[in-house]
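What you see is the complex with one protein chain gone and the rest in place.
We call the chains A and B, going by the order they appear; numbering starts again at 1 in every chain.
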Amino acid sequence: MVIIQALINGVLMGGVYGLTALGLTLIFGVMKVINWAHGSFIMVGMFAGYWLWTLTGIDPYLGLIIIVPALFLLGYFVQDALIKPVFRSEVGVREPIGVLILTAGLWLFIDNFALLLFGPFYRTARTPYSGLTYDVGGLLISAPRLYAFIITIVAAYVLSTFLKKTRLGIAIRATGQDRDTASLMGIDVYRIYNIAFGIGIAITGLVGSLLVPFYYIHPQAGFVFDIRAFIIVVLGGLGSVPGALLGGLLIGLIESVGAQFIPATLTQGIIFAVFLGVLYLRPQGLFGFEKEW
Amino acid sequence: MQVKEEKINKDKFARSFRSPIPILLALVAVVFCIPLVVKDPSWLQLAILTMWYAYLTCSWNLVGGFAGQLSLGHAAFIGIGAYTSTALYLHFGLSPWIGMFVGGAFAVVAAITVFYPCLRLLGAYFALASIGFAELIKILTENTTKIFGIEIRGPRGLSIPPLGHAPFHYQFVNKAYYYYTILIMLLIAWFITYRISKTKLGYCLSAIRNDVEAAQSLGVNISKCRLMAVSLSAFLSAIGGTFYAQLLLYIYPEAVMGIMLSCELAFIALIGGRGTVMGPIIGALIYVPASELSRIYLSGGRFLGVHLMLLGIVVMAVMLFQPGGLMRPIGRVYTRWVKKLEPRVQKV
Partner (left out) sequence: MFTGRREFFWKCLSVVFLSLCVITFFLGQVVKAETVKEVKIGNVLPLSGDIAPIGQVGKMAREMAVEEINAAGGIKSLGGAKLKMLYADSRGDPKIGATETEKLIVRDNVVVVTGCYQSTVTYAATAVAERYKVPFLVPVSVMDKITERGFKYTFRLAAKASWWARDQIRFIDAMGKKTGKKAKTLALIYENTDWGQSTAEGWRELAPKYGLKVVLDEPYPHAAPDLTPVVIKLKNSGADVALFVSYAADAILLTNTIAEMKVNCMAFIGSAGGHADPTYLKNTGENARYWFDVAEWESDIDPQSQEIAKKFYERYELHMPAEAVDVYAAMYVLANALERAASTDPEKIRDALAKTYITTGPAMVVPYEVIEFDESGQNPHASLVIVQIREVGGKLERVSVWPAAAAREGYEPIWPIPGWEQR
């Protein structure tokens, strides 16, 4: 009984983790870039959702209509203004480490700028969904987490379809596979990067707002999700949407079910151990493909 | 005849300036004399911290710069060193001077078993793996109270009883002793880096860094070179960890194995110029005092976290404008200055 409860919780949280990884895997897969500031953008999404709810009373789920496009634009701009120049200067280099460092600087900047603006106090949004649970035969299912999970599945499906069926999506995948050939085919590589980054950040905005009903809001709240997102992306295989979801579920389950048997502090250790194991044995992740890059 | 000889001599003089060695020797002499003049312990502490960071970054540079793989988990080695020497000292009474080599050995073992296999991963993956490695070590330490009866005390850390002036126990009251210790360590690390950059190992690493397959086709023994770089780097970092433990007399996992420490090393190398010999030192000279200054004058009160925000901006600026680190422009200025010297000499 307890295990089932833990399982349910693990699955729901796993979905959220998977969503955080979704944006990252797209960015990672297309641009081969680690976005160290990913957690910071989740935090931006959180604050956006929080302020929207507190100042205007718009339902946090409806507010997504505003937040997601706003963060897309933010991502587009950041990529265009900051990342592109560094990227360009490293065109010959196989691994754009410079961008990793740049995003690390971005992370420091965004987190501490938020600290300056909003102060270090913790906030929570008391929405009508907070604390709501559904009782299913003795098992308690947290409503906001359930909604987050459903939206995650939907988002993953939409993204997947977008990447497979639309021209833009195919262009993105093509650029990810081989940018030189893609460029030869007439694709504006840098514009694609802008869009991909924008989508990735839009997804983090989505995650951030989904967290608002059941999590606290704080300038440094995004960092923890950051590390997990990286681990999940590697586990699932970069560029793989189902991989991100399944990786997220795996982490969520380890955290939730594992904690029933060992102290919570050790589950973290297990997550890292699994991560290292996968890197060692199957670096392309559980669902990725051997990519020549 | 005489005129020609003079000219040759002066040419030689100018040429000797092209090599930075005499200048560096002069600088080192100056640095050695500082504690004789500056007695204020807080300035000495700043200098010690700067040199400590420079030392750690030099050892980081062997992997992050020369081998070209961005490691964000070097704090693991620092922590292993600090914990090994401290635990052995507290439990067996083994002098940290010896314990630090044991710590170094453990770090090398960890490096060879976990770190080295990850080197074949590509850049971004390797960075993540190094983070995972460091965090894992940290979590394991935090969850361990005893290993084979030796106290580790998890997150509560280990504290070393202060004994005042006890050279055999690696403790001093006068900061000057710590200053000289870390200065000598730094010089050794710098020297090692310098020698490597001029010998076969350095060229091999450089080749591997640029193009692994090409290097392999030329007969470079990839694994051997990488092994050497990683082991050396881990060993030196561990010794740096012991120094820290003896300086502060109190260590706990977050302080010596934390991710911020690893990131700081990477940032310093970047700012100075990773893969260069002087880079880490220049980077530390810029980063550490700036970080201290900004913390004193900019943080607290209304300006929470401004110093970190500025660090973020600086890092971004460096990456945007001067990704090779500040070593290059400084090197260029130096060369320009030397060139200016030459015509003046030749005019005679």
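Everything below uses one rule, namely that a contact is a pair of C-beta atoms (placed from the backbone, for glycine too) under 8 Å apart; a residue touches a chain by one contact, two chains touch by 3 or more.
Keep in mind it's a predicted model, so treat the numbers as computed, not measured.
> Taking the full complex into account, find the residue in A:Ala114, A:Ala259 or A:Val278 that is in contact with the omitted chain.
A:Ala259
> Check the options B:Ile23, B:Ala166 or B:Leu248 and report the residue that touches the missing chain.
Going through B:Ile23, B:Ala166 or B:Leu248 one by one, B:Leu248 is the residue touching the chain not shown.
> Which chain B residues would touch the chain omitted from the figure, given the whole complex?
40-42, 45-46, 49, 142-143, 154-157, 159, 161-162, 173, 248-250, 252, 254-255, 286, 290, 293, 295-297, 299-301, 304-305, 307, 317, 321-322, 326, 329, 332
> For chain A, which residues touch the unseen chain?
2, 5-6, 9-10, 13, 119-124, 126, 130-131, 133, 140, 142, 214-216, 218, 220-221, 223-225, 228, 255-260, 263-265, 267-268
Assume only the chains that are shown with their structure count from here on.
> Using the average of all C-alpha atoms in each chain as its centre, how far is it in Å between chain A and chain B?
One centre to the other, that is 33 Å.
> In the complex, go through chain B and note every residue touching chain A.
Against chain A, chain B makes touches at 70, 114, 117-118, 121-125, 127-129, 131-133, 135-136, 139-140, 142-143, 263, 266-267, 270, 303-306, 308-309, 311-316, 318-320, 323.
> Can you name the residues of chain A that touch chain B in the complex?
28, 32-34, 82, 85-86, 89-90, 94-102, 104-113, 115-116, 119-120, 227, 230-231, 234, 263, 265-266, 268-269, 272-273, 275-276, 279-280, 283, 293
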